[in-house]
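For this depiction, one protein chain was excluded, whereas all remaining protein chains were kept in their positions.
Labels for the chains are A and B, by order of writing; each one numbers its residues from 1.
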Amino acid sequence: MHNPSQSGASLEISDLSKAYGSFKALDAVSLTARQGEFLSLLGPSGSGKTTTLNMIAGFTSPTSGEIRVDGREISTLPPYRRDIGIVFQHYALFPHLTAAQNIAFPLQRRGMPRRDVAVRVAEALEMVKLDGYGDRYPRQLSGGQQQRVAFARAVVFKPKLLLMDEPLGALDKKLREDLQGEIRRIHRSLGITFVFVTHDQEEALALSDRIAVFNHGRIEQIGTSRELYETPATEFVARFIGEANIFSGTLVRGDAGLALDTPVGLLPVETRLPAGRQASLVVRPERLEIGKAPHAGSDPHVPATVRDVVYLGSNRRIEIVFDDGRTGIIRGSGRGTDVGAGERIDIRWSIADGYVVPFSSSQTGDGHGS
Amino acid sequence: MRGGIPRSPGRIFAWGMAGLVMLWLTAPVLVLLPLSFSGRRSFRFPPDTWSLRWYENFFTDSTWHASLLTSLKVGLLSTAASMILGTMAAFALHKLYFSGKAFVTGFLLAPMIFPGVVSAIAIFGVYLTWHISGTLTGFVAAHTVLSLPFVIVSVRSALRIFDWELEKAAASLGASPFETFRLVTLPLILPGVLIGGLFAFVISFDEVVVSLFLQTPFVRTLPVQMYLSVTESIDPTVAAASTIIVIVTVASILISMLFWQKRKTSDA
Partner (left out) sequence: MLNDTRLRWLILFVPVAVLGVFFWYGVADSLWKSFASPEIGLQNYAAFLQSPAEMAVLRRTFLVSIGVTAVCLAFGYPYAYLMTVTTARLRTLLMVVVLIPFWTSMMVRTYAWVALLQNNGPLDRVFKSLGIGGLALIGTPGAIMIGITQILMPFMIMSLYANMVRIDRRLLDAADSLGASPAVAFVKVFVPMTVPGVVAGCTLVFVLSLGFYLAPVLLGSPQHAMLSQLIVQQVSQLLDFGRAGAMAGVLLALALSVVALGAVLARPAIERGYGENT
């Protein structure tokens, strides 16, 4: 029905900055969203993702930089001329208007004839499965229903770009999962470019084509869910996306190749980084194996003590303490994971499952409440 | 009832005091009702004969009913003016951030705590030289500035609970600033604006001191006419006028409350 290449807009942001006095809320951020793409802006609160959204919407003016939609610079346009749909965190439905009147609002502003408005409103209500609820006022609707009305209102005027600011944040887990499915369905059927702001990495992983990870007003990495998980660019990304065991130290060249010299021992690694650099090794919890005796082969391995075992049905989550006092996590199933608290174990992984990221001082920024 | 005043003696004392207050507040006005139906030209209470002649007098003697008309005119015009100006001021104050905002706020609200007589001579002094003393314009201007602070306070408290995200939402949906105000902000702060307007009307309809200076035999509000009548002669038309004022006031409150109720139920 819709041709995605026609109904979605491309978004290009280049060198976008916002300073409040000496504080840089956003520091030279560049990113692009392709036509019809689902792009998430992910990061802890205060990382700049909402500032970016507000500047795309026109509620905040950039200190410097450009925002282009389909190649057209929009920074100077007032918000009401931008033709961008927005779903707000707390829905921002007009309480004095019914659901149908809320959805009709953007159509009326565009001077659409009354009869066409009625048809489009009915279609929109049907799209979000709220047929028959048009006459209700927002306060007569549940949270999830209000969310749907807000969504319908934001797309009914067929914007080419839809911004969503933590739209599921106020809902409970079950409802969120249902609505995530619906958002994906509607995204596919409309072909609109979606920019989705969230602090919830699972939500971002589940929904997005690509994710931009924000931290301290900068983008740490942009990539697909898989790229972010398997090849994080920085320690921050590694910690923020999923769970990670992280060993920091200096790269040294040993007789068997490169290794990372860490407080818990010399760990063989594969990386293009040169010897002598400070770096961190990231190993995902499900890549770790448990041995009862020290590993004899050439794979990296570290002794540890089991602190706690959490049984999660399909797998177990094992918290461990390394000898330098730092903690780590193992996820797995099967007999190998049958350990008890206090037990001494030896954990190991295949050298290819470790991923080395350069050390940078900004990585210490996880005091930021991630 | 838990906590509080020692149970029985304290409570009895408090209710005794409250009873006196209730009597004090309501009795005087109730006295006027029989007085307005007196058959004689006296303030004798209770009247020994009864008639409607003072009401008749009120509506036939032009000094009386003309003053009622003037009061209504001045009241409605100054209410409209202070509702518009007060909404503007409250709106701008809410949206602007600048040093000296407290000063500007004080500038706008101060007439509220000014002693009435001080406002009266200040207004009279300059209106006299501008030749608007004794004109409808002068009355409307004076009553507008006196009621403006009350509208500002009332609209401000409505704006405080207004969700500003709604303005962003309206803008994102293509509403210009003016459309946003007309279709979203104004309907939602309307209760505050209307309460402010009710205040403004009652203040204007009630005002004596400033109006006493501004009045002429040709332009005179009803409270001024009453004042002059009380000080100059014994004329129970005052009691009739009082009863009419009470009716107008209570009616305007009831009408606004009904309007309210209707809005509420149509919303629900």
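In this text, contacts are C-beta pairs under 8 Å (C-beta built on N, C-alpha and C of every residue); 3 or more make two chains touch, one makes a residue touch a chain.
Source: prediction; values computed, not measured.
Mapped onto chain B, the footprint of the missing chain covers residues 1-7, 10, 13-15, 17-18, 20-22, 24-29, 31-32, 35, 43, 45-46, 85-86, 88-89, 91-93, 95-96, 104, 107-108, 111, 113-127, 141-142, 144-145, 148, 152, 167-168, 171, 177-178, 180-181, 185, 202, 205-206, 208-209, 212-213, 223, 226-227, 230-231, 238-239, 242, 245-246, 249-250, 253.
Here, only the chains that are shown with their structure count from here on.
By the touch rule above, chain B contacts chain A in their complex via residues 163, 165-166, 168-177, 179-180, 183-184, 187-188, 267-268. The touching residues of chain A, when paired with chain B in their complex, are 57-59, 78-86, 88, 90, 92-96, 105-106, 109-110, 137, 153-154, 157.
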